[in-house]
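Heads up, this is only part of the complex; the chains shown haven't been moved.
In this document, chain identifiers A and B correspond to the written order of the chains, with residue numbering beginning at 1 in each.
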Amino acid sequence: MTPIRVTLWNEFVHERTNPAVARVYPEGIHGLLASVLRSHPELQIRTATLREPEHGLNEEVLAQTDVLTWWGHAAHDEVSDAVVARVHQRVLDGMGLIVLHSGHNSKVFRGLMGTSCHLCWREAGERERVWVVNPGHAIARGIGHFIGLENSEMYGEPFGIPTPDEQVFISWFEGGEVFRGGNCWTRGSGRIFYFSPGHEAYPIYHHPLIQRVLYNAVLWAQPQGTKSDVPRHVPVEEAREKITPRGPQMHDASGALTGGA
Amino acid sequence: MTPIRVTLWNEFVHERTNPAVARVYPEGIHGLLASVLRSHPELQIRTATLREPEHGLNEEVLAQTDVLTWWGHAAHDEVSDAVVARVHQRVLDGMGLIVLHSGHNSKVFRGLMGTSCHLCWREAGERERVWVVNPGHAIARGIGHFIGLENSEMYGEPFGIPTPDEQVFISWFEGGEVFRGGNCWTRGSGRIFYFSPGHEAYPIYHHPLIQRVLYNAVLWAQPQGTKSDVPRHVPVEEAREKITPRGPQMHDASGALTGGA
């Protein structure tokens, strides 16, 4: 079986600078996710982080990536526009993209959505319930009715996104808010999943059901067909159907336009 | 009645440099569209073009624009990124945007869509039929089954756009192609309509039914509600519902994190 090639991208700033975060994710968020997803033999996992050359996302790495996950928060602006454009193009060409938590504010996600991607937030370690609103969706397999999180950062509506193609999860927060936190889109030939749970200081990625969602999402996001076409001029000679000559010609012998119908 | 304030933006390059185009649109494409739309008393029309300072789209003009139309082809790259960002933000804040023909390749449209916006094309003065696929849509009012164009540029699929929220028109071309040429999206609080007919050298904007579509689209695209929210931090004190204190505290006295649930 051909493996699904997954690249886990992490900004990897908080874990190096904040001891409390380092205690939750001693190998970085990417390190934990890698160890979790490596338990699935059909996945081939690599990681990449901001401080590597080209943020670890050079042409070759991306060409060999079927699904990319993205976690960032403190350093969105440090991601180079060239890498952002490269990732963007690979998504349009068919690579799956899974955007995690504060990645909603990344250049990559905002560029693909075309909207503000703004939201409301509150850090109060409050309860969250991640409800399955679409139990037939592949990303909801094995989740049951909801995922309960004892301590979470609140993300609240209005969330500045295009209407999702498919809505998989909606979150409830103890303090009174709701949030569309599990959303699917297709852009070009690529599938995109945004999943909101996952603050750096709460051990949310240690939760088995959150890990199950990420695994499900990787399977869902893998390339489905062929990549989108490049723009293409179709010469008249290639038009299969004969185009009837008619009326005043549009071009004279010099190639200059000479008038309309 | 409060008028709908419409700004007609035109690159205005072909009309100045190509005599054949100038014969079709002696006052520029924007000039013709202005004279057409001024016949509707509820519309208040102004025009703006590329060569004006800030392309005629300074903050004040945009703040006073309910619906902006966009025609460009030869000079997409000359539109400044600052103006593109300003137009983009105004759309998210509620301004309607009508993108015409080769405007599919403009920075403004591509930024809002997040996709390639590529398509196939052929200039052969061939027949086009613009079919109404959604007769109940406001933009199709008064159009009947289709609009027949004797000479048109072919635009063909695949068109690199997100799935339209609403599909109003699909075009048939004599040479054998089809094209999703009348498409609606909402982004933020703004409505966007892309309409493909309208090549600079064919007198398509002189066609009464094409003019009717543009008028309908202006009515449809006007702002509907209030503008999207800016991002907002919600302090714990403002959470209406009491958040139950629990478990290990997330922060110690210094503000450093001290552990999760």
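Everything that follows uses one rule, which is that contacts are C-beta pairs under 8 Å (C-beta built on N, C-alpha and C of every residue); 3 or more make two chains touch, one makes a residue touch a chain.
In this text the structure is predicted, and so the values were computed from the model without any measurement.
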{"item": "Where 2 copies are displayed, count of copies in the complete assembly", "value": "4"}
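In this section, only the chains that are shown with their structure count from here on.
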{"item": "Chain A and chain B: spacing of chain centres that average the CA atoms, whole Å", "value": "25"}
{"item": "Of chain B, residues touching chain A in the complex", "value": "18-21, 23-24, 88, 92, 111-116, 118-127, 150-151, 154, 156, 158, 160, 162-163, 165, 174-177, 185-188, 201-203, 228-236, 239-241, 243-244, 246-247, 249-250, 256-261"}
